[in-house]
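What follows is a single structure, and I will ask about it in a moment.
Every protein chain of the complex appears in place save one, which is left out.
Just so it is clear, A and B label the chains in written order, and each chain counts residues from 1 on its own.
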Amino acid sequence: MGLQSQDFARISATNFRPPDVRHDFEVAKLIDVSKCIGCKACQAACLEWNNLREEVGINVGVYDNPHDLTPNSWTLMRFTEWENPESGNLEWLIRKDGCMHCADPGCLKACPSPGAIVQYNNGIVDFVSENCIGCGYCVKGCPFNIPRISQADHKAYKCTLCSDRVSVGQAPACAKACPTGAITFGTKQAMLDYAQASITDLKSRGFKNAGIYDPPGVGGTHVMYVLHHADQPQLYANLPQNPKISQVVELWKGLTKYAGMAAIGFAAAFAFVHGIVARRNDVSRAEDREAEHLIDEEAARGRQA
Amino acid sequence: MTNSWTDIKNTDLIIVMGGNAAEAHPCGFKWVVEAKAQRGAKLIVVDPRFTRTASVSDFYAPIRQGTDIAFLLGVIRYCIENDRIQHDYVRAFTNAPYLVKEGFAYQDGLFTGYDEAKRDYDRSTWEYELGADGYVQVDETLQNPRCVYQLLKQHVAAYTPEMVERICGTPKDKYLAICKMISECSARDKTMTSMYALGWTQHSKGAQNIRTMAMLQLMLGNIGVRGGGMNALRGHSNIQGLTDIGLMSDLIPGYLNIPKDREVDFKTYMSTRGFKPLRPNQMSYWQNYGKFMVSFLKAMWGPAATAENEFAYQWLPKLDVSGYDLLRIMDLMHQGKVNGYFCQGFNPLLSAPNRNKITESLSKLKFLVVMDPLQTETARFWKDEGVHNDVKPESIQTEVFELPTSCFAEDEGSLVNSGRWLQWHWPGQEPPGEAKADTWIMAQLHMRLRELYRKEGGAFPDPIVNLHWPYRDPMDPQPDEMAKEMNGYVVSTVTDPADPSKVLLEKGKQVDTFGQLRDDGSTACGCWIYSGSWTERGNMMARRDTSDPGNTGAYSNWAFSWPANRRILYNRASADLDGKAWDPKRKLIEWNGTAWTGYDVPDIAVNAKPRDVGPFIMNAEGSGRLFARGLMRDGPFPAHYEPFESPVANVMAPNIRGNPVARIFPADLAALGTSDKFPYAATSYRLTEHFHYWTKHVWVNAVLQPEFFVEISEQLAAEKNIQKGGWVKVSSNRGSVYAKAVVTKRIKPLICDGKTVHVVGIPLHWGFTGAARKGFGPNSLTPFVGDANTDTPEFKAFLVNVEPSNGPATS
Partner (left out) sequence: MLHELSRRQFLKAAGAGVAGSAVAALGFGGAEEALAQAVRPFKLARTTETRNTCPYCSVACGVIMYSLGDKSKNAHPAVIHIEGDPDHPTNRGTLCPKGSALLDFVHSETRTKVPQYRGPGEKAFRQISWNEALDRIARLMKDDRDKNFIAKNQDGQTVNRWLTTGFLAASATTNETAFLTYKVVRSLGVLAFDNQARV
């Protein structure tokens, strides 16, 4: 992937601002949880389209398989059995988890490697593997706990919103496959409008708090949910009520970030950074410690997983 | 399906009972979601488990497996009590007004004529009262105590909401809410669709489960209309086709019957197939039986089938029993009476009940031939796989052949979907390795046998050496050739008797419809209901026109739908007595004063006047049957019977175990368990991540649902000290399996007849070959007994015990 494209809105770890001549419209994927039957067609389509093959796991007493997102599983159905205290009815809340493609992407802000994370004009946040240094900052930066670092090639992976398909006018593989139309894809505005019909329908069926999930704390997202209980997103396998980019990441941004990276010795990255940015800043000891801390944390997470 | 997948969008209420459409048929289920979103339709789910279908439903109610008839007869009772039936429809289009013979009665769970020793009925009283004119006597007022309506009213009276709760474990308030929602569909402008599958068929009274809903649908006026119907969601991609083409013991393609021993010649065979109309003017379409039968025989034996030899009628084998279904043949095999067996894309080691018995049966074969694109367990039944297939190969003398075949991606031809659409498909690659198409294998076997019989002689070679084999390459017949045979063609030119210069049918041409078939040998047709699928205009099954005039969901120019490209069966019933649509917004066909016009091919003659001909043209009555006469072995009305293995006794007839006329072999009767040792009510089912025993060979699906498990309630888990994700051992009186435990709120204990009943859910997708983890199927546990009418095994209701375990020794 060349970084000369004129379709980038943002590129990680660089001040380079593309000319942005083709800013047409923003896209979004809408996941209507009330229409989702938890069939995992989206998972299968994602694995097939992206040529990913997860390990065959085990059953641990639930339907969720694999049990978490991995470098090979970029999306996942999370199942929650909830007894609604108001109606007395059992509700099986099934949420397709995966990258939310934030308008204000914490991963991109945290990323110290130039061009490893890009945001296209249409809002898609994409990881560019050849530029990724596997530092794991994106993991820390993400308020939804989405990116995963591969132990095989030490690079970060997550949903690309099928930027390859979108670029030729097709919907992401999950949206194309979704049997019930619970996943739809279009412009962000069209998806917001489309969601309204579903919300009205849900309210008529007694879900008075039905609504859309498009959290403002990350500037809105390019993957949105329709929830029966929009007032309680945490019911849906701990979907955050009000996601925000962590303070640490907000501090750890700007020019100092990639310079800091260089200082702590990722030689390959250094060369790359140098090639693109061609200037260096000194890095403060505080920033240095911060960087090491983030990396250690990710390493710990990797061990647990 | 009477209707089609795309027609479901036209409905107001969907009831999923006896099935789990969202999981087993997700892409068809999209039309349920569509009806909800576009029409505000409601979805009801009735199931022992809160399924993924239930997760998007408007109303869910639990039911104990095997009690659906009680539930539905109760709904019929509710509709009658509350006057929520479509009166005009019921009077005109069903046999409600017909009088039943004196002598017919029902008492203590049995209808008149029961013979306990034979486990069968003398069904002679289950008939109509005929008048002097030979037609059924009717009472249009429905007041005569001997009319079907009154008998039905009397029959369902016992199924009160309290009785339903007692039998089914469905809380009364939930039950009544469902009754109300269903009964509202008796309005002319409201319709309900029933989507069911093996959750209704795999019972010892499966056919009656379906009948009960069909009766309810008739009473609501929901058969033949858009958004209505009885929609059987077939389990496999072409099981509709395999059944249409009669690959069953007792069938001939197009639902004709294999003759019985006593039908010693063609004339005798035909004598009971006259199908004289029971009401004036009725089409009684089976009157054409002889034309379909002779044309079939001509397709089988070509020039060798002549009027002189009864069109080779004697070359068909004759049946001495009702049929040699899977259960009977496995039982005969177990007795050592079967030497050779072929499995073409079928895996009975995991699909037939009581696996231990199946293993013993297969071990007694001299030879077994498996044709399959995948490495099946059946082909390896002799292989020692430890706990997962505990056998001693050295003691099994069966010769086994595994023949590799092509899969869908490599072959060409048509499949019939649930909605009776015949769709053609094309290959995208060649089979791997030395794999071959099934057609090639069958042709090779036939050609070898023909050669052997020609050379050596042997037992009755005539039907083999004379089998009509008109293929371009006899060693490798091609799909288009068989498709044309099934459609039918003209064998010899037929001219108009009045004007011999006028050619009616020209030799060598494909017929356009089954209406052109003849019983004099001048036409040949492999499967009459497929006539019209490959005509002189070409391959109708390959049509890909997406237009849909009126946005009805019919897609009449997409592929071909049997019969006669009709998309909704009994569509005459969508219009009132005068031929106007019951619901103008859901017009299907209408009478315009001279003809039937609209969006579908009418099932009655296009110029048949509305008040003359009834919609149910295949029935001699012309009407839908609320009373089935003697056509069902277990009763003209459905009645509640418990499963053969049940946690409670039959509260309506405590002395009856199971279905009183279901066939059960002595050893299998002895192998039934009881609730003192096996206290829990088990059921088996598919999960959406897998397809039968195939997708465990598919890596991605193995990832999505890797390992065999059973589902139990939190209450049962607590009672038995079973941990979520821990191992359990599940046993029946026939075997045991190890599984992981999914402990869930989605299964709740039921209270039936005052007793707590725990439900155990057992999905069916694992075995010892493929990419997924090795596991077991529910058939290690299930009883060897089938439905009284179809012999479909009772996979959906049986008894087990569940204990915590350390898992199989090998893991």
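Going forward, a contact is a pair of C-beta atoms (placed from the backbone, for glycine too) under 8 Å apart; a residue touches a chain by one contact, two chains touch by 3 or more.
Quick caveat, the model's predicted, so the values are computed rather than measured.
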| item | value |
| --- | --- |
| Chains on display which the left-out chain touches in the complete complex | A, B |
| Touch with the omitted chain, as defined above, among B:171, B:235 or B:735 | B:235 |
| Residue, one of B:257, B:344 or B:513, that touches the chain absent here | B:344 |
| From B:112, B:249 or B:756, residue that would touch the chain that is not displayed | B:249 |
| Residue among A:34, A:59, A:131 or A:184 touching the omitted chain | A:184 |
| Given B:24, B:185 or B:785, the one touching the chain that is not displayed | B:24 |
| Those residues of chain A which, in the complete complex, touch the missing chain | 1-2, 4-7, 22, 24-27, 39-41, 43-45, 47-49, 51, 120-124, 126, 160, 163-171, 173, 175-179, 181, 184-187, 190-191, 194 |
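Assume only the chains that are shown with their structure count from here on.
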| item | value |
| --- | --- |
| Rounded Å distance between chain A and chain B, as computed from the means of their C-alpha atoms | 46 |
| Residue numbers on chain B that touch chain A, as the complex places them | 22-23, 26-27, 29-30, 33-34, 36-37, 40, 50, 52-56, 58, 60, 688-689, 699-709, 723-726, 740-746, 771-773 |
| For the chain A and chain B complex, residues of the former touching the latter | 34-41, 43-44, 47-48, 53-63, 65-66, 73, 81, 83, 89-92, 94, 179-182, 197-198, 201, 204-205 |
